[in-house]
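For this depiction, one protein chain was excluded, whereas all remaining protein chains were kept in their positions.
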Amino acid sequence: MFYIHKTTCISPQQTFSAVDIEHLNEPVNNKFQAVEPSYEGIPPGILRRMGKAVRLGVGAAMPLVHHSTQPPDGIIIGTSMGGLEDCIKFLNQVIEYNEGMLTPTNFVQSTSNAIAGQLGLLSKNKGYNITHVHRGFSFENAILDAAMLLKETPGTNYLIGGVDEISSYNYNIEYLGGWYKKEIFSSKDLYTPGSVASIAGEGAAMFLVNDQSTGAEAQLKAIHIFQTEDIATVGNQLRQFLEKNLPAGEKPDLLLSGENGDSRFLKYYTTCETLTGNDITIARFKHMMGEYPTVSSVAVWLACEIIKQNALPQHMLKSKSPDRDFKNILIYNNYKGLQHSMMLVSKAENQ
Amino acid sequence: METAELKKQLKEQIVKFLNLLSVKPEDIKDDEPLFGEGLGLDSIDSIELIVLLSREYGIEIKDPKEGRKILVDVNTMVAYIEKHRTK
Partner (left out) sequence: MNRVFVTGIGIISAIGNTLAENRLSLMEGRSGISKISDNFPSKFAGVLPFGEIKTANSRFKENLNAKEPGITRTTLLALHAMEEAIKDSALTTAELASFDTALIGATTVGGMCLIDELYRDANKNEGGSEYLSSYDGASVTMYLQSRYNINGINNTINTACSSSANAIMYGTRLLKNGLAKRAIVGGADSLAKFTINGFNSLYILSPDACTPFDADRKGLNLGEGAAFLVLEKEEDCAGKKIYAEVTGYGNSNDAFHPSSLSENGDGPYRSMQGALETARLRPGEIDFINAHGTGTENNDEVESKAMIRLFGHPPAFTSTKSNTGHTLGAAGAVEAVFSILNLVYQEIYPGLNFKNAIISTGLIPIQSYTTTLLKHVMSNSFGFGGNCTSLIFSKA
């Protein structure tokens, strides 16, 4: 589909500038808050107006937009909720001042497209600009979009990314909906069986992608998304996905599983593990990042990192098979047991 | 309230209201233009300042264009507040 050339990630772990994913930051009160950098690339006059999601997204993307020799031909962002914090500040004003005189900044920043819009504005990028907001498929659609654009106009470059934030509001609403755990969990206890719900996360992962293999960090070979609650369908779709995208008889070298500690959805992940067989390494990442709609973007970032290092931290391992080079990484994730995504991230051919 | 005191208070309110991260209230000069050169505020800020006048001083400005005449610098704002404040 395309090659990934540069990546950045702001997450609850040390993933920005000095990357260290061996060290594990713990969640606080079941929330994995992002470690925010100082945002030196963003002018203070503009930073002052940004809510957290916009800050995370713009902060992560700026190095890619500015330092690239070739400015991207388009900016494609996946975010389930965008600037929810601003949305809520505005909403509070509406209620507090009973629809009286309100300040517009929060309203303008509250629309989900504020991240892509600000990026366009700051980098003077007048190219393609879009925001996908389909909950657990927001980032996946950004991938599909970029893949189509590269087929339509070969030789172009795109910035794609996934961003979401934890705000007090969405945390509370998701908590009431039964999506976050009631008891406090540490990172290492997250996968303890028999407990429902997960813990919250936030972050931004950004990628510069094009159709050129030269100098690429990795290749995104294939993606498949579908919605179902039927376990057999998940199995069938995965089998077809692997048959279609890997040479006959070959298996991925690593399954990067979106297992999130929610016993209700464990069955989907174990189905994948059974299908890929017990001779491949299985790794997990939500004890690092928490659960949120666009966390699959961070999974892709981690896959690139694992390919680069040809190694992964011990704490990510669920089961280890005999050493094999990490050439093909299968990412399987589902959001709330309904939105399933499978991606194949591979070593770039010329590496 | 003394004019000097009102100026100090207004500068603090401007910094807080507009979340001017890198500006200290005392750095804003009384005759420094708020828009364009100077503080470099824009059209959304001008509406924010109109809301500030409404919430803090009970001054209602219906037309943002009228606001532009008042929101020139701290001096013009203070002069207007002293004349029209209702709280």
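Per-chain residue numbering starts at 1, and chain names A and B are given in the order in which the chains are listed.
By our rule, a residue touches a chain if its C-beta (ideal position, glycine included) is under 8 Å from a C-beta of that chain, and two chains touch if they have at least 3 such contacts.
Note that the structure is predicted; figures quoted are calculated from it, not measured.
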{"item": "Touch criterion as defined above, residue of A:Ala34, A:Leu64, A:Cys87 or A:Ala348 at the omitted chain", "value": "A:Cys87"}
{"item": "Which residue of A:Gln33, A:Gln109, A:Asn157 or A:Thr276 touches the chain not shown here", "value": "A:Gln109"}
{"item": "Residues of chain B (touch criterion as defined above) contacting the omitted chain", "value": "42-44, 47, 51, 63-64"}
{"item": "Chain A, residues in touch with the chain not shown (by the definition above)", "value": "75, 80-82, 87-88, 90-95, 98-99, 101-104, 107-114, 116-118, 120-121, 123-135, 137-138, 141, 144-145, 147-148, 151-152, 168-169, 172-174, 176-177, 225-228"}
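Criterion: only the chains that are shown with their structure count from here on.
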{"item": "Chain A and chain B, separation of their C-alpha mean positions in angstrom", "value": "42"}
{"item": "Residue ranges of chain B touching chain A (in the complex, touch as defined)", "value": "17-22, 40, 44, 47-48, 50-51, 54-55, 60"}
{"item": "Complex contacts: residues of chain A adjacent to chain B", "value": "44-45, 47-49, 101-105, 108"}
